[in-house]
Structures are given as structure tokens and as C-alpha cells.
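Missing here: one protein chain of the complex. Every other protein chain is in place.
Labels for the chains are A and B, by order of writing; each one numbers its residues from 1.
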Amino acid sequence: MFDSFLLESIINGLLLGGVLALLALGLNLVFGVIDVVWICYAELVMVGMYAIFFLYVYYEVPLAGAIAAAVLGVALLGMILHRFVIEPVLGTAPINQLLVTGGVLFFLQAAATLAFGIEFRNIGIRMPVVEFGDMFFSFARILAFATALVGVLLLWLFLTRTYLGTAIRAISQDREIMPLMGVDPRRIYLITSAIGGGMAGVAASLLVLQYDVHPAIGLSFGPITFMVCVMGGLGNMLGGFVAAFIFAQFISVGGYLFQIEWGYVIAFCFFIAMMFVRPKGLFSR
Amino acid sequence: MNTRILGGIGIAALAVVPLLGLGNYHLHILITVLIWGFVYTSWSIMGRFGMVSLGHGAFLGVGAYVATMLWNTMGLSPWVGIPVAMLVSMAMALLVGYPCFRFRIVGHYFALVTLALGEVVRLTIVGLRDQTGGSLGMTVTGVPEGTSLLALQFGDRSTFFYVALLVWLGGLVIWRLVDRSMLRYALEASSEDEDAAASVGVNVTRAKLMILMISAAMTTLGGALYAQYQMYINPETVSGIAISLQIVFAVIAGGLFTQLGPTVGAVFTLLLAETLRVTFGHDIHGLDGTIYGLLLVLFIIYMPKGITGSIMAGLTRRRRPTPAAAPAE
Partner (left out) sequence: MLEVRNVSAGYGSFRALFDVSLEVRAGEAVGVIGPNGAGKTTLLRVISKIIAPTSGSVVMEGQDLSRVPAHRVVEMGIAHVPEHRRLFPRLTVEENLRMGAFHPEARRRHAERLDFVYELFPRMKERRLQMAGTMSGGEQQMCAIGRGLMSGPKLLLLDEPSAGLAPVIVQQVFSLVRRIRAEGYTVLIVEQNIQQVLQVVDRAYLLEVGTIKQSGPSAELLASPEIRRAYLGL
């Protein structure tokens, strides 16, 4: 029997996978290069979503302008995060680097509550629904999926085709000799942080079209993003990309067959199980 | 000997606290400090060996929900329910811990795997909404008379204070026992260098599993105690990433490596939240968290040993010029 609802949820999973892939990309880039997990990554996305919301709704900036400003703003936030929070603890125990960004998570989440209250805010753009046979797909999701793919492609081109991109890949392989190449590692780290932040900004612009923004929204995207990155192998961008789609299928199809929470539960259990099969990620060397 | 006398005086002082005629509010603060102090101690018992878990909310949640559900639906006393919850937690710890330690999943990876575990428990509670009430939370069914030893419910706050005090002291005793056991040396060695530890005959996997299961069981008890005290639980406050992170950060603020550090963390965070609430009122949401987050970042950058660790370091530095004054053990 052909189950068009199942097919619909598989395709929706594919679309969700694009967004997860984009979320994972920035985090993976930062980890791969600087060796630090930004636990507050989803909170950077939240900041971006608020920025777009307020610029667009209150200051009536055109959507494209609001998005551009948010991407730049979050990129700047990424640099600030690196320069003032990560850099001071780079030489200390690795777990401190993870925890210090956890402090930032608390800070951003609480500061957002303080500044904007706990209401859910919606940007109020109604995206059309795409009808295909008796299946329905949200246009916002299709747009997010397409943007995610373009984002992945652009980042890949940047990393493989430019001097700076090559240096970013090189520094993750051997940091100490970078000065011998005439590269200032601190500068590369700052640039990487800006790109990582910028990716969070792009993710924010896609999420704000589909979801309400509220201070705790990071907690609903954060864990799944970390799982995607770890399952793909922290720092392994290809692995993260594939893992994003696997996770999204679990969430979407599991959510369709049972309930949305169970989709997540199955995805997380699968993640824990996978840690035993491939502890260092899907494509570990 | 000195510390033992000091400790005895401290415990005696705490024991007479309810007799001082403190109001309900102050007693409530003290009980809360003791319960969370115990939970934070439970986390640090393993956290101090470099095993940073971001998922202790899982065990806390199991403690709160399993005990409460057994009581509410089957009328099973928490005296039975809590051990059952502890067994569930330990089984979970074993299931996740064994492969983690076996395959040397440490540092970031371990932190993120445990984070997933915390989320699994939270989402399971939400998903079982027919039984648990989902995000709305659930109330512990109260006994009509208000106080019942069998139900572990005490209408009188002072009684609950003694229960919490006992549990908290139990936590400190376990800390001390671990401190004096071979387990500590095994774990210290493996937190420095796993290969070296394994090569001198330390069964790293076993040692780590033991401490994880001790820590999980203790945290479960803490969760159940919290439920018994608050009489209301919901998935966000006892499980998931938020509470798991809160545990870690309170411990870091207080000090991870000293016996009283986690408790100091509980005092510190609670006092901060209460002071801000009293000063600025209920309406300003997020103020405590903002300051809290900022302080945490500053703590990790400038005071990674926490409040107690820094005080201890300061004391030893001051003492060092006169080593003769140090008492012989």
C-alpha cells in the first residue's frame, strides 16, 4: 500500500536535514579549526532570530536587509566570543573551553529573557504551502533546504579554492608551524569564528521563517545540532552533513509514526547506539 | 584531627538550626541548599576526575519521576520507589557508560553523549504525557494527614530539614570514602593518562563505571528528595540540558575539587537568585541568569578552581612562609 503521508514525512525529513546540516556546519568548522565546542551555538542562532525579528517588524527594514544585518551581526558576535571568552582559556584544560561557552549560553538566554521577555514572537510572514499530489510542503522549508545546500557549497568552495580557506584547513592539521608559512594563527581563528557565527546567522534567517523566536529556542535546536556534529565526527564537515539527514529522517518519520517527542527520543537513542559502533564519527579515519 | 572537630561543631550547629525559630522562608532556603548541595556533590564525585557529564538531569529526572509515579499510581512507598529509581538510573549509567569508557570516549565526546542522555529522559517524560502530564508536570499525591514517614512526606519543614541534612551529610561521607579508596587513585591516574594507568594495571573502564554509577544513584536520590519536598515536578526543572548545565555551573562556581565546594556553589547560586529576586522583585525575568552567566564566564577565566578552591589556594599561600605552624597529622 502506498502511504503518501509517510512519503510526505520522508521528504519533510529531507528538508529538515538541510537546516540541520547548515546548523552543524558552522559548529563543525569552529570545532575542526579551533578545537572548541561552542555549547552556546544555538543561542547565537537565537540572537540572530531576534535581530531579524526586531529589524523587520519594529524598524521595518526590508527582510533581505534585516537578514544581511543579522548575519553580519552574529558573525561579529562570533568574533567577540572568540576574542574575549575563548582566547583567554585556550591554553587551559579543554573542558574549560566547553564550559566557558556554556556560561555564554546562560548569559545569552537570560539576557534575551531580560530584554525581550518570555513571549513567543513570530515574524508574521506567511509562506505559501506547496501542494504536490495529496502531499503538502512548507515553502519556508524548501527555501531553507535550498539555502542550506547553497551555503554548504559556498563554504566548500571557500575552503578548497581560496588561500584563506586552505589556511583554515591547514591550521586544523598543524597549528604550530603556521607562522612558518607566514600565517598568523590568531587571525585565522578570528576569521573562522566570524564564519562560524555567520553560518549561525544564516541558520537564524531560515529558522525565523518557520518558528517563533523565544529565549529558550536554543535549547530545542542545540542538543540535536551537537548530536549531528558528534555522530558525523566533530570537525568532520562531510560526516556532519550526512548525519544531519539521518537524524532528520528519524525525527520526521519517527514523529509521523509516533509523536514528535518520540521521533527525537529515537534519534537520540540511535545516536547513543551509534557511539558504540563508530565512537569517533561516521567517517572516522 | 582539627578538621574533624570543626566538622563536628559545624554539624551540631546545623542540627540546632530549626530550634532557633527561623521562619518558613529561611528554613526553605536552607532545605533547598541542602538538597541541591547534595545533587551538586553527587555530580562532582565523578566530575572532579575529569568526567564532565552534561546529562545528570537524566538521573535527577528518573529519581523524581520514577519514585513519584510509583507512589501516585501504585501507592508504592518512596522507600521502595527510590531504590527502584536508583536501580533504573544505574542501569542507564551502565548502558551508556560501558561503551563510552570501553571505547575511550572522553572530554567533549563524553560531555555530548551524556547531554544526549539527558535529553532522552526529558523527551521521554514529555512523550509519556498520558502518564506524566507531559510539560505541565505532575503533583505528588499528598497524604491526607500531611505527614507520613511511609510516604516520606512531612508537613513540618523542620522534619524535612533533618531528612535533607542527613542525606547531604551522607553525600559528604561518600565523597570522603571515595577520597580514601583505591578508586580515587585509579581515577586520578586515568584522568592524567589513560594508557599509563591501564599499563600499570588499573582497570580504567571498571573504575569509571563504578564512579559513574555511584554518582548516578546519588543524583537519583537527590531528584526523588526534591520531588518529595516540592511535591511538584516538571520535565524542564528535573531533566534535560538546562538543569544539567545548571548543576555543572554551580559546581564550578563553588569549586570542583573540594568536599564543600559543590555546597558552596549551591549557597552561592541560591543566594544570588534570592537577593536579586528580593531586590528587583518577581517581574524581572532573566536578571539572575544574566548575572549568573556572566559570573560563570569570569569564574572559568579567572577563577577556574571556584570559590572554595581559590580560598584554599589563598590560605596555603599565606601559610607557606611558616611551615612549622602546620599541625602534624
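Rule of thumb we're sticking to: a contact is a pair of C-beta atoms (placed from the backbone, for glycine too) under 8 Å apart; a residue touches a chain by one contact, two chains touch by 3 or more.
What you are looking at is a predicted structure, and each value in this text was computed from that prediction instead of being measured.
Engineer: Among the chains present, which touch the one that was left out?
Structural biologist: Within the full complex, the chain not displayed touches A.
Engineer: Can you say which of A:D3, A:E119 or A:D174 touches the chain missing from this structure?
Structural biologist: Considering all chains, including the one not shown, the answer is A:D174.
Engineer: Write down which of A:A144, A:V183, A:I224 or A:A244 is the residue touching the left-out chain.
Structural biologist: Here the residue in touch with the unshown chain is A:V183.
Engineer: List the residues of chain A that touch the chain left out of this view.
Structural biologist: Touching the chain left out of view, chain A contributes residues 163, 166-167, 169-170, 173-174, 176-185.
Operating definition for what follows: only the chains that are shown with their structure count from here on.
Engineer: Can you list the residues on chain A that touch chain B in the complex?
Structural biologist: Per the stated touch rule, the residues are 31, 37, 39, 85, 88-89, 92-96, 98-100, 102-115, 117-118, 215-216, 219, 222-223, 226-227, 229-230, 234, 258-259, 261-262, 264-265, 268-269, 271-272, 275-276, 279-280.
Engineer: Mind pulling up the chain B residues that touch chain A in the complex?
Structural biologist: 50, 52, 54, 96, 99-100, 103-105, 107-109, 111-113, 115-117, 119-120, 123-124, 126-127, 240-242, 245, 248-249, 252, 284-290, 292-297, 299-301, 304
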